[in-house]
Every structure is written in structure tokens, then in C-alpha cells.
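Heads up, one of the protein chains got dropped from this complex, but the rest are sitting where they should.
Chain naming follows the written order as A and B, and within any one chain the residues start at number 1.
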Amino acid sequence: MIRLGILVASDKGYKGERTDESGKLIMELFSRSEYEIVEYIILPDEREIISSNLCRQADHLDIDLILTSGGTGFSPRDVTPEATLDVIQRQAPGISEAIRQKSLEITPLAMLSRGVSGIRNQTLIINLPGSPKAVRECIEVIAPVLPHAIDILKGQTGECARK
Amino acid sequence: MIRLGILVASDKGYKGERTDESGKLIMELFSRSEYEIVEYIILPDEREIISSNLCRQADHLDIDLILTSGGTGFSPRDVTPEATLDVIQRQAPGISEAIRQKSLEITPLAMLSRGVSGIRNQTLIINLPGSPKAVRECIEVIAPVLPHAIDILKGQTGECARK
Partner (left out) sequence: MIRLGILVASDKGYKGERTDESGKLIMELFSRSEYEIVEYIILPDEREIISSNLCRQADHLDIDLILTSGGTGFSPRDVTPEATLDVIQRQAPGISEAIRQKSLEITPLAMLSRGVSGIRNQTLIINLPGSPKAVRECIEVIAPVLPHAIDILKGQTGECARK
């Protein structure tokens, strides 16, 4: 069972000026037997607030995988990658590279996504974009490797075939 | 109107021992109605000098986009990425990844390019290689998304379709 946290960064979503679609889509896409959705929150685009909530989800809610949505772009308020870099201890650049590489096949705008991925203790944190369409595409890329990644991270599998 | 700064890092160019072709090529490729070339300078491969000029272009010349050329390789004097990392506040790794990915289709030497991309306040800084041929290839990759990136960065567009 993978304990999943969903953290949406959106000023408008937080203030109720826009309905969050991306976070709900993540919930829907992970409503499978091997995942348990532990928390789904919408936060303003504030670096400190995002980073402290990432820590809370990782350290106190015992969450294995945090998927963020939003705040990865070029707007002055987009700070989700910075908040994530503040709390991860080990970077996992290959995940964000793979996401962007696949997304580039769909649109050149994918190169503007600044998302990062990394590990805090035994929690994997992955930044996803803010649009539902992009979220769906990104999850298709990462979903096949997530269970294996979490197993290794939790020390439940001694060996990895390739890493 | 996008205010463009061109910063060439080249010991030989700075000393006048070599004519700069790459900076001039960038000027030529951006001599379009939506760009205004605010400054074009040639600097020696010195980390402090490059970083302080990046700051000056971003902070005092009100430049939206700085394209550097040169100093991204493996030579002991190549320090443009380090000078850039010194001054950016938010990384934009997808731009440099996309550049290298496309360049890899042309030559395996592309993997030796160490260029980075990032944001300082409302200025986007992108490291391009030093050779005119590579500069041309890289600009083909990034040109389609630059106007949108700058719009978002300056807060002139509320929404990004995909970020």
C-alpha cells in the first residue's frame, strides 16, 4: 500500500476563485488498490507554506509519495520547485527529465516546466504541472515505475535490477 | 517588445584576438520586430565579471532575456554556467535539457555542453554554446517558446495553458 499525498499550489484555488481540477484528477488516476490517498490540500503559491506542508506530509503523515501540482512555471508566484528543493535531501533528476522529455513530444512549451523530483527520508516528492491535461500526460510517464521506486525507498526490496 | 541582452564569454574575443561570430549571429537571428537588442558585450571568461554583468543587465538595464554564448564547455576557463548559477534565483532546467536533447541528435559532443537556464527577478538567462553552428541550432529549439516565457515572467499573461 502506497500512502499518497496530493499538494496543489494555486493562489486562485486556495482562495476559492477557481475549482481545482488537477488535484482531483490525480486522486482519480490513483484510486487504485495499491494507493491510499492520505491527504489532498490546496495551498497558496508561497514557498514557506509549501515547503512546511511537504515536510508535514513526509515527516508526520508518513506519506510515501507526494505529488504536487502547479507552481512550476515562469510566473513570479511560481515557487513549487524552490519549496521542494528546500526540503529534499537527495535529488532524483531523472524523473523530471523523463516527464519533460515525453512532454516535449507533445508541445515545445514543456521545456518551460521547472518541476523537480527528490527524496526526503523515505518520501518521494514529484512536481507535476498545473494543467489537468499535462498532469495526465506526466502521470502516464511516471506511473509504471512508482511502485518499484517506493519499494526501494522503503528498503522493502533488497535489489534493483538496473539501478 | 522583448528587451534582449547578449553576453559573449570569450577570452580571445575580449582581447580582440578573435572576431566574435556567435554574438553577432544571435543579433542577426533576433533582429525581428518583437525584440530590441539593448546590449551586446564581450567579456573574458571570469566568473565574477560574467556574474556581475548578468546582474547589471538584469537589474539595471531592465533586460527581459539574456542569451550568453561561450564558456559552457570543459576548458578550465569555462565558467559561464557557474556565473549564471551565482545570480539566478529560480532554475529553468527544461530549457537547457531541451537544447541538449535536440543537439544530441546532431552530435554526441552535445552532452559536453554544461549550459544552464534560470530566472533572476523578471529576467530569463539562457546559456548557449560558443560555436556559431551550435548557437543557431539551439536558438531554433528555444525561439518558439521565448515570447510566451517572457510574457509569463513579466506577469503579463494570467494563465499558461500547460504549466
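Just so it is clear, contacts are C-beta pairs under 8 Å (C-beta built on N, C-alpha and C of every residue); 3 or more make two chains touch, one makes a residue touch a chain.
Quantities reported herein were computed from a predicted structural model and do not represent experimental measurements.
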For the chain left off this view, which of A:L4, A:I63, A:V79 or A:I95 is in contact with it? A:I95
Name every residue on chain A in touch with the hidden partner chain. 90-95, 97-98, 101, 119, 122, 124, 141-142, 144-145, 148-149, 152-153, 155, 160-163
Touch list for chain B against the chain that is not drawn: 72-76, 78-79, 81-82, 93, 96-97, 100-101, 103-104, 107-114, 116, 129-131, 133-134
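As a convention for this text, only the chains that are shown with their structure count from here on.
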Taking only the C-alpha atoms, how many degrees of rotation bring chain A onto chain B, rounded to the nearest 5? 120
